[in-house]
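For this view, one protein chain was removed and the others were kept in their places.
Which chain is which? They are A, B and C, in the order written, and residues in each are numbered from 1.
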Amino acid sequence: MPKLSLSTTGPLAALVLLIVLGAFLNDNFLSAGNITNVLARSAFIGMIAVGMTFVITSGGLDLSVGSMAAFIAGMMIMAMNAMLPTLGIGIPLVLAGMAVALLVGLLAGLGNGLLITRAGIEPFIVTLGTMGIFRSLVTWIADGGTLSLDFEARQFYRPVYYGGIFGIAWPIIVFAVVAVAGEIAMRHTRFGRYCEAIGSNDKVARYSAVKVERMQLWTYVALGLLVGLATILYVPRLGSASGSTGLLWELEAIAAVIIGGTALKGGYGRVWGTVVGVLILSLIDNILNLADLVSPYLNGAIQGVIIVLAVVLQRGKSSAEGR
Amino acid sequence: MPKLSLSTTGPLAALVLLIVLGAFLNDNFLSAGNITNVLARSAFIGMIAVGMTFVITSGGLDLSVGSMAAFIAGMMIMAMNAMLPTLGIGIPLVLAGMAVALLVGLLAGLGNGLLITRAGIEPFIVTLGTMGIFRSLVTWIADGGTLSLDFEARQFYRPVYYGGIFGIAWPIIVFAVVAVAGEIAMRHTRFGRYCEAIGSNDKVARYSAVKVERMQLWTYVALGLLVGLATILYVPRLGSASGSTGLLWELEAIAAVIIGGTALKGGYGRVWGTVVGVLILSLIDNILNLADLVSPYLNGAIQGVIIVLAVVLQRGKSSAEGR
Amino acid sequence: AQDKTFVIGVSIPSATHGFMGGLNWHAQQTIERLEATYPQLDFVLATVGEPGKQVDDLEDMLATRNIDGLVVLPFESEPLTGPVKAVKDAGKWVTVVDRGLSQPGIEDLYVAGDNTAFGQVAGEYFKANLQSGAKIVVLRGIPTTLDNERVDAFQKAIDGSGIEIVDMQHGNWNRDDAFTVMQDFLSKHPKIDAVWAADDDMALGVMEAIAQAGREDEMWIVGGAGMKEIIKRIMDGDKQIPVNVTYPPAQISAAIEMTALRFVSDTPVYGRFIIGSTLVTQENAERFYFPDSPF
Partner (left out) sequence: MTAVLELRDVRKSFGPIEILHGIDFALHAGEVHALIGENGAGKSTVMKILGGYLEPTSGGVLLDGKPAQYHSGAAAEAQGVVVIHQEFNLAPDLTVADNIWLGREMGGLFLDHKAMRAGAQALLDQLDCPVSPDARIRDLAVSDRQMVEIAKALGRKARVLIMDEPSAVLTHREVEVLFRMIDKLRAAGVALLYTSHRLEEISHLADRITVLRDGAVVRQAQRGELTEDGMATAMVGRDLNDIFPPRRADFGPVVLEVEDFAVPPLVQGVSLSLRRGEVLGISGLVGAGRTELAEGLVGLRPHHGQIRRNGVPVSIRNLSDAAHHRIAYLTEDRKERGLLLAKTLRENLTLSTLSRFGGALISRPAEEAALTQAISDFDIRAPSRDMAVGNLSGGNQQKLLLAKTMLPEPEIVIIDEPTRGIDIGTKSQIYHFIDRLAREGLSVIVISSDMPEILGLSDRVLVMRQGRVAGVLDGAAISETAVVRLVMGTTETVADEKAPAHA
């Protein structure tokens, strides 16, 4: 299967090329500090993109994840500020905040999923709608400004982003766990298998006793939970949420999924490819900041060119045939 | 076929409901002035969405249209300013500007189309890339600021947006012509038939001697030209272009197409539905301005709810079955 | 003069970053207050995310809301000049806020911050407090004309001081973006003496990145626009963030109030009001501290 192996190595090759380019452009690129930075920052989009892989694989789409992250962050911060007098600063407060984030994420995902599977509306429309709704709500709750976590609480919570064990930051560890769990779920569990089957041909899946709607619902719920998890790691970083939190994360997450080799039409998902896609996107930003370009106005153009090139590299000639 | 007729009347019903709501909220809503305003401003997205209908129907997608509009506007303004000393202010200058806009649109569409059909890269990725590229280029050319058409030239050019014949503004006339032509092209020409065939099953189309790649290429070229045409009408309105011109137009255009009943997966396109979709989106904005809401922060939420509701109305129960 | 009601349209960009958030808040507060005080006044508030849509809003205000006066903060100057002129030509009162139109003489009243001074005041502080050969980095906002004005003025102010801008990137007036950019600046440059973050949201992101790298003692930061958290720190004498430059979001309140006065009284309010950018230091910080504002 030479075809498979080309598309398998494709995104990896693009990643390696970027790393070589980065190392060539700047000596600090491969420093532990920079690597930690890049990986830790990738973690939010990364976890979301892993969830998005399942949604897309089963033939869905979710445009609301960025706004959902902002909304969850807002709710989490409000909840923690509200519980502070009762719980005091400490692990219970942080755990309570985390529980709120996961709960809100679950409910948001459930909302999307129910509208899509029960009411039978196109995922694009449902999540375009909820995207506007979540973002508006955050802006409204924050009164147009920023919701900030209480300073002391934040100091306590901060290590969840900045700390770690064995010198590895928490976001990186959590991201790695999510990625591995996602890969296993996709390859080695019924859930992943059913997602692929549904995306490939939902009628066949239904004929084969797969509970199509329930599985699709689960993909949105899982994605909501992962957005919640990402938010748990995001909030301690800056301790705030506003209407501009998570802006365009949806586009980045979807792009990562597709760069990674998952088909937008569904039927074929590759979680590790998504991880590579996320890293490619993060590295592009990092390299643009580290290198001295003609003009920062052109960042977007260079980003665009690299994204397309990364995928050209991956698809190679094979796709002339078309799927 | 009760199913067809439900989904046919759906978007229309939503439109009528919105109109009734608007008339109820404000006496001036049905005034000639307001109707002209709403229709004229729908024209830009409208023309683009008509082109997008063909792209989506044939199984493609174009995320770059908003940036492309900004880019075309920038190039057109630069070209007109540059030609001003030679041509002087007058019809030749305006015609030259229009030619530049159409040419740039054509080339931009051709670029997208060739990358998608020849290099065989997913439309999502290609146009995500070119979206960044076009927008960056505009920002770069404008040096982070705004590109402005010479004041005198602008005064001369202005009637192309604000003028009209028989009391109907030019943008409305052009939009109507594009919509009718699009509807005819979709329903009554080979091009439209081929787009639907390719979107339904590109293999069958290929085995039926349809030149699949060439047709797909044409959809992107046509879309590019329509973006150029929209820009021709847009520039006299604002007289300038910047990095924020046409922001999120792509999302609006795609939303209009899907609200109108075209399937995101391709295979079934409805141009008049798209027109209704565009009008629905414009009316939502207009009505939000008519009424005094709790908080402007919630505009996005209300928009989101109405979009979802419009589609619920359209799909009704029928879609529980799934396509 | 209770027999006629006046409608005043207010059109501003939506709350996409801290400063605009503050401005939105002040606008709504002022409108609420004025509507309570003057029953004969009616306000129409519209917020937008894109210049084209702002034109739509102005059209709607004219066509359906019968406004008598308009307070507008143009999203961008060039594209809004024509449409605002159309409002003026329809015989309405026009107040322009913050970003001037590209053609003089359209507006009745102009209330604005001073972008050039904003960059210049910061630049002068850098010049006065850094040695020749000092290295600084700059975080810019969203690419716009006003960002250009600020940065140009800043560069002009430090001209000839021997201070070197070793890097400049767009942080888009956004905490997260600023955090990321600053992380990378810190990886890239072993020595940075000071940061001009040009906006308090960005300053907060920058501070986190510096804290993470443990280089708090190496450099100080100047933000801008007077966010309450930052002003508080200056009051407390935080060495890392010694000063701030004002660019008050409350200018919208001044503009709305003056416009309202035009309709409820005979106060002559024509003219140009430029709210200068001043340097906030520990000494005068208290005057700029509004703990209730969301910004």
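Simple rule for what comes next: a residue touches a chain if its C-beta (ideal position, glycine included) is under 8 Å from a C-beta of that chain, and two chains touch if they have at least 3 such contacts.
Everything quoted here is computed from the prediction, not taken from an experiment.
Partner chains of the missing chain, restricted to those shown and counted over the full complex, are A, B.
For the chain left out of this panel, the touching residue among B:N28, B:N81, B:N201 or B:S295 is B:N201. Check A:M47, A:A205 or A:A241 against the missing chain and you find that the one touching it is A:A205. Among B:P11, B:G97, B:G182 or B:G267, the one in contact with the hidden chain is B:G267. Of the residues in subunit B, those that touch the hidden partner chain are 1, 184, 188-190, 193-194, 196-197, 200-201, 203-211, 267-268, 323. Residues 184, 187-190, 193, 196-197, 199-201, 204-210, 263, 267-268 are the ones on subunit A that touch the missing chain.
Following the convention adopted for this analysis, only the chains that are shown with their structure count from here on.
With centres set at the average Cα position, the gap from subunit A to subunit C is 32 Å. Between subunit A and subunit B the centroid-to-centroid distance comes to 29 Å (mean Cα coordinates, whole Å).
Looking at subunit B, residues 139, 143-144, 295, 297, 299 sit in touch with two or more other chains.
Each of the following residues of subunit C touches two or more other chains: 14-15, 24, 28, 143.
Across the complex, subunit B meets subunit A through its residues 115, 119-122, 124-126, 128-133, 135-137, 139-140, 143-144, 202, 212, 251, 254-255, 258-259, 264-265, 295, 297-305, 307-308, 311-312, 315, 319-322. Note for the complex: subunit B touches subunit C at residues 26, 28-29, 31, 33-34, 37, 41, 44, 139, 143-146, 148, 151, 154, 158, 234, 237-240, 242-248, 285-286, 289-290, 292, 295-297, 299. Residues of subunit C that touch subunit A in their complex: 14-18, 20-22, 24-25, 28, 140, 143, 167-170, 174-176, 179-181, 183-188, 201, 204-205, 208, 212-213, 229, 293-295.
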